[in-house]
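Sharing a structure, written as structure tokens. Questions coming.
In this view, the complex is presented without one of its protein chains, the others remaining in place.
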């Protein structure tokens, strides 16, 4: 498959007389895809049921006339001001109980029936008009961006009560499931259930977990309504552009309604905006981005792209819908990328299997919220620094032989339900599920491995040699069977399989792995000052579990407590490993699994496809590795 | 008196078929008390006026049948969901003006007449039913826990207006008392008085002080209503379980309605949760707790237990109603206690005079908010690590000769009114009344002294050799007479006796101590960078007062300013001493008072009873002192 480049474009921001030249210049630069429409509702439907389609018809014609393929976005992320007059109760509410007002974007509650119907209506109108003209669809834009997936509105409350009624069927069943006897929290009627915000102290974590599942389901439904409307009139593939580091809804579930997944990749903005990255790490990578963050999401969304048809993960269809082309406007600091990174990021996406990478945006808008966000072109229509790198990528795509996406030998299970659970019940300030999974990913990748990221509910996991499942909320027989049947070494834990699906402690005590006589008797969240050294090097920090049982001890603390036990395909890790210990463990188990590993210097990363090994240097300095020198921003590929 | 152990138990959380075995195992472990009932309202009164007493009758019978003594808690800390339907305006409001909703516990406003009456009703029903069966009562649970004593609800506003009318009798009198002329803040009518939240800048501190006194009175009234209802039907003693480090209401006042006081002692949770402890201190004691924090509260609640009958403090009746048995769930980090600490904590309570120590809880609940909170038993019914230590304590109680509680030679005055005042008017980021009093306590205890904590309004203080009164809001002739008649050296200050009872500056300038010609002319809050060294060693930090007058200078700053003056029984300390200076001062004045002191290493502490000296090692390492070695967690006693 030939990879493709593209760009996001907002014809409504620019004079009509610029459009032809823009389209011609896009094509000349080697771009083949152009995304339009996503924020233009107020210019298409200028008042309720008053339409001005002409300019958009025109824009589609101009772009297609230049040979470009068009992705049309439904504009539901930006309801016009008249929508709020029509549906005054459509706004999402924040956890403080305040409506989140008009004046930016994403000001709607996913649970509002009226607005969801408006979304269906406009999507259907788009699809009727452009169903046979455009080459792909995008639904809405960046669900959950600006923390918008979870709403505490009156509409959400009613919908949650109904969701609870559907799930639990009787208040008594709900009371039992949540353990509401604990503090006299029993409900006699579903109508009595409040949302779990503004309680005196922590709400019941089972209540929070249910609300998080509900909130995810509302996103799924909102998206599905648009997909269904579009499919009634169009055969073009439907895509949504997800954001990075989001655990507010289940991306696998939303993806089940899509044909292709995509995400919006802003390596510098994401790094500057993160609180979980050490300062010296942020310093080293401020102009390049975290060397593993993009790859993690590439691998995650490749899987999402394979969810619908239950295809092999390696064939997952996915894009980068928005690629940072220069400084952005929204992070605490917004430096410019190091020269070469705009090219590197695109190639890294291709190496992980992306079909297309679209730069965001064509030309920097001189007005409104994102006026300091770079484009491929400057506001004065001169080329911005990113343009040359984009053109270089386009030329290289032409030159490169086709490369597939390799089946990975190593898998990491990433599960949204678990994220909800541990966000509801961290039991320690440092316990963050995303971080736990991401550090595992980083350690695997630092060892030169290519990774698949998998959901927790696949029917089979065959073909992998090593599977990691840290922090997995619950295990049942079906999951255990699927995992044990995979042929892989399965490394569970910490905090895996210890709870029921409703976030109670399993009795008998988990993890109850077949053939592994081990139970977690009690747990500790460790202050930063109290790591627990391991006998064989490195340490456990943040989280430790006390184990009992006769299982073989694979790792022990310096004080002699079991830290990892196992037998057969399953082993269980009873703590959060700091990076040195994790690197040691990955090397040890990869060797046992017959996998070759590298010890890559910080910043240097590899990814294998069916045919090639790609090398990427994210470091701010040249790196030498195995006799080769990698300049900053270097992208190298070699046939395997 | 033989000391006793017990446990908190929630039969409603467990299948009926487990109760007999539980009761038998409690008794076999040496536990004699069991507390039940406190959170069970929704299972007793399942709908308004619909009762299910059967299971509770049964539980009482089972427990008593096993020879256990039962403490019955009134369930008013957890009003059921139907209560909110019945009294929609019963919720407390936070300082941001938001109602604090259903879904956890303590979701009521102490000022709500309807809910207070519900409390009376359920307490009376409990007392009628179990008045002659149970061995003690507990009212509600942990007043103020989760910051619930202070409410800004509409109900609180009306009640506060009435409280002001009762106290001041006329708006003019209130305006004069508060100095409302200052910024045209005069009220013409009591109905015009708002609560002191959400003002543009600081409200009048006299307004805040009045509101804090009112809030305390509301807690007293809420508790008294239940005590009165219980006493109509039962002669069993009434207890409330206070929490640690709480200054939101006057514990002496609430205790005046109780027969026995108690508190809930969570050494690790409290330390991890505190912002005023240095990080290296938290690190050293993360698995043991602050070596002085439990003792401070033991001594405080012993006094509270003696308030009602105005008994000698040493005879104060008090318990530890909840004792941490392992990791808890609610602190920023929740490590496990060092082996031995679960035993040490109990013995320390006994050494300070506790009649009983109850572990919380019998068995770890697998569901809801506290599922990660350890019990003596695990969720799977196996014994948890704390069980063996509890059993050891039970055996030791049997073996130990009876020990009384010593009359202390040293007293510290701890006054809730002063806490309200300085919280309303800190005049510097670091001025915290609790911290000031607690640091004085720590210095006395580090010198090996046993201490009584006293209220500020006792009619006599005789029998002490040394009394410290830091930060005492106001002094009047009666107080001065009681203190000067005690025979003790009385060390006042800093910030003692400078204000009127309504939080205005005294004119003539205070402290106006008899025989001490000294007045505080002006004060300074000192940034951390500006300590003031003392001529004889150590320094003043955080707070300094400029003195004038002819009183003898007992301590001076290196720059020659008087820092402590005095004559006869009274001396006055004009600043906040950092620990080294405070240790020097304690040693100097203890020697002058004829008291023998020690220089204990950090972590090692002693407490004398009538017959024994107890030694406790809180340090994470073995300590050598005067030729003896104390292992971590060591408890030693020797006859005096």
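To keep things simple, chains are lettered A and B as they appear, and every chain counts its residues starting from 1.
Everything below uses one rule, namely that contacts are C-beta pairs under 8 Å (C-beta built on N, C-alpha and C of every residue); 3 or more make two chains touch, one makes a residue touch a chain.
Because the structure is a prediction, the values reported are computed rather than measured.
The hidden chain makes contact, of the residues A:235, A:380, A:398 or A:626, with A:380.
Only one of B:1, B:28, B:47 or B:181 touches the chain withheld from this view, namely B:181.
Touch with the chain omitted from the figure is made, among B:1, B:21, B:198 or B:558, by B:198. Among B:232, B:395 or B:530, only B:530 touches the chain left out of the display.
Although one chain is hidden here, its contacts on chain B can still be listed: residues 96-97, 178-188, 192, 194, 196-207, 425, 427-430, 504-509, 519, 521-527, 529-530, 546.
Across the interface with the omitted chain, chain A contributes residues 12-13, 39-43, 46-47, 75, 78-82, 85, 92, 96, 98-107, 145-146, 148, 272, 279, 282-283, 286-287, 326-327, 329-330, 332-336, 364-372, 374, 378-380, 382, 384-385.
We take it that only the chains that are shown with their structure count from here on.
The mean-CA centres of chain A and chain B are about 48 angstrom from one another, to the nearest whole unit.
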